[in-house]
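Only a single protein chain was left out; the remaining protein chains are all shown in position.
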Amino acid sequence: MNYLLTGEEMRNVFLKISKDFETYGTVEKEGEIVFDRVEDFNQISERRSRYAPKEFLFTRNENVLLLQEQEKKAIFGIKSCDLKGFYLMDKQVLGKDPFYTEKRKKTFFVNFVCNEPCDGGFCSSFGGPVLEDYDLQILKLGERYHVMVSERYKKYFDSFKKEDDSVFAEFRERFNSEMSLLPVDGIENRMKWETPLWKKFASRCISCGACNFSCPTCYCFDLYDDHDERRREWDSCILSGFTSSSAGNVRKELNERLRQRFYHKFVYFKKSQDAYLCTGCNRCVEDCPVDIDIKEVITDDYSEE
Amino acid sequence: MRIVRRTDEAPGVHTIEINSRGDGRSGQFFMVSVPGVGEAPISVASGFGRNTLFTIRNVGSVTSHMNKIDTMGVRGPYGTKWPWKEYEEILAVTGGIGIPPVRSLIEEINDSGKGRKLEVLYGAKTPEDIIYKTEIERWMKKVNVHLTVDSGDENWTGRVGLVTSIMKDAEVSKSAGVFIVGPPLMMKNVVKEALNLGYREENIFLSLERRMECGIGVCGHCNVGEFYSCEDGPIFNYHKVKHQKELFL
Partner (left out) sequence: MAALTVCPYCGTGCQIIVNDLRNGERVIGYSKSLVNEGKLCIKGSSGLSYNFSRERLKYPFVKRGEGFVRASWDSAIEETSRRLTDIVNKYGPDSVAFLSSAKSTNEENFLMQKIARMTGTNNVDHCARSCHSPTALGLITTLGAGAATGSIKSLEDSRTFFVIGSNTTEQHPIIGTKIMNELKRGKNLIVADPRTTQLAEIATIHLRFKPGTDTALLNSLMFVILKEHLEDEEFIKGRTQGFEELEREIEKYSPEITESITGVKPDAIREAAVMIAKEKPTSILYAMGITQHIHGTENVMSVSNLSLITGNVGVRGSGIFPLRGQNNVQGSSDMGALSEWYPGYVPVDSPKVSDLENVWKKDLPRKKGLTLSEMFDAASDGKIRAMYVMGENPLVTEAAVSDVEKGIDNLELLVVQDIFMTLTAGVADIVLPAATSLEKEGTFTNTERRIQKVNKVYDCPGEAMPDWWILNEIGKRVAGTKDYSSPKEIFEEICRVVPSYSGATYENIYPNGKQWPIDSANPEGTEVLHGSTFPIGRAKLVPIAYGPPAEMVDAKYNFIMTTGRNYYHWHSGTMTRKTDILQRESPSSYAEINVDDAKKLGIRNSQNITIESRHGSIETKAILTDKIPSGIIFVPFHFDESRVNRLVGKSLDPLSKMPEYKVVAVRLVV
């Protein structure tokens, strides 16, 4: 359902939601946009957060011997690219990972649609910032809030003015035409196992894991024992220990591990889940200390041997 | 789970029996843990319904702690099974420490009372490294077991050579299911030889070992291409995975 709201009305919606949920949102901290508790809709920044807030569903480090019942949370200000990351993760882990699943069920996402393309971002190549799936999707044009709300959260909007899909549809078309499209289609067939690209990346890569940690879709974790607890922590497929076992290591070399990351995103996940494991957010590029650019993997013509 | 029996098999290899009737089918594995140290995936070595057995080689941090403890954590079973029910004839080819899933297979088939023509080829490094020596003698009454070692000693009168070299002597027909489990290089060569000998790739099954952590297809470590070895494996149909570049490490 689509509605059109004024700023004041949006504030009131927030207040209603905050009676049912713990409310979090994007706020500024020394010039960076981070997530924190918010009490008022006006506290929420419209700017893109510094990072994809994966930890709302996929905790960075937690004890997995104890499944705690979660508070209901509403997350305001998450950008579409970051939210889409959860929808992609869902395909692999929802229903299987009890910790993720418990949080997923109790979290209400309010995504803000970007008004214009960000530097380096390429979300249009994966559908753009207007999502097909959402809980509550907000597009602010001027001082007016155009919202799309899912069946589940419609009750917060019953009294507001309905509108049709045209605003979002037109916006999507305009936005996606402003951002140049990358040749994503068929990348799973174009990518090559043997290409100088992987070694080129490996000569610079310092194995920091930033590409994994910043990625809204990377879901891998490591399990370890800490005394009486078994904990899990976000993992990185760029690290050699990710696959080493007593039987050996399938990916001894860094270039093989970098290849795995891109193959997982553009080949394996496409085959197993019929989706690319990438939202075009560009965060892995922004956080990479040596400018390894995932866009090169998409645009390379793989003619070099 | 309490450990009720421990049997030394070979240098650095021992078998642990826990006081639990196993619900693991042959080919599957459990995540076995030493509290405070960690978990490791261990194949079921016992037949379905018998007390669960794990045969363990001291290599990692978890497995090397296993001979010091009385109880351990066990969760599972996870993964796919040997599809033995689909085959009237089965050739199991195994090497080194890969044999536990084959032991489980033998016991499961024997216990089931369903007649199957089962032939087992087992290669070990040296006679000393052969595990399940007493069980093998017992199996020989019902199952055709062939042993070979890479290098023998003065008491060894059996075959010497790689397990691939005795495959041609197998008595099963070419439509048999070929179940392979062992070190990566051995599996690679066994597959090659099996195809040479005329076995069909649709009937070849491999047990692929990877670093597994969660056992339920969410932690991401054990992928073989688009498959997760813990969930889509560890038993894979060769035909389905033959194009995977990282099949044999």
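Note that the chains take the letters A and B in the order they are written out, and that residue 1 is the start of every chain.
Quick note on the criterion: contacts are C-beta pairs under 8 Å (C-beta built on N, C-alpha and C of every residue); 3 or more make two chains touch, one makes a residue touch a chain.
Since this is a predicted model, take the numbers as computed values, not measurements.
Enquirer: According to the contact rule at the top, which chains on display are touched by the left-out chain?
Expert: Across all of the complex, the chain we cannot see touches A.
Enquirer: Would you mind spotting which of A:Ala210, A:Val267 or A:Cys284 touches the chain that isn't drawn?
Expert: A:Ala210
Enquirer: Of A:Val34, A:Leu94 or A:Ala275, which residue touches the hidden chain?
Expert: Checking each option in A:Val34, A:Leu94 or A:Ala275, the one touching the absent chain turns out to be A:Val34.
Enquirer: In the full complex, which residues of subunit A touch the absent chain?
Expert: Residues 24, 29-32, 34-37, 50-51, 53, 55-56, 59-62, 203-204, 206-210, 213, 222, 224, 226-229, 231, 233-236, 239-241, 286-291 of subunit A touch the chain that is not shown.
Just so it is clear, only the chains that are shown with their structure count from here on.
Enquirer: So, what's the distance in Å between the C-alpha centres of subunit B and subunit A?
Expert: Once rounded, the distance between the two centres reads 40 Å.
Enquirer: Contact residues on subunit B for subunit A in the complex?
Expert: 33-39, 57, 59-60, 63, 183-184, 209-211, 213-214, 216-221, 223, 225-227, 245-246, 249
Enquirer: Going by the contact rule at the top, pick out the subunit A residues touching subunit B in the complex.
Expert: On the subunit A side, the touching residues are 92-93, 96-97, 100, 193, 219-228, 230, 232, 235, 237, 242-251, 260, 263-264, 267-269, 271-272.
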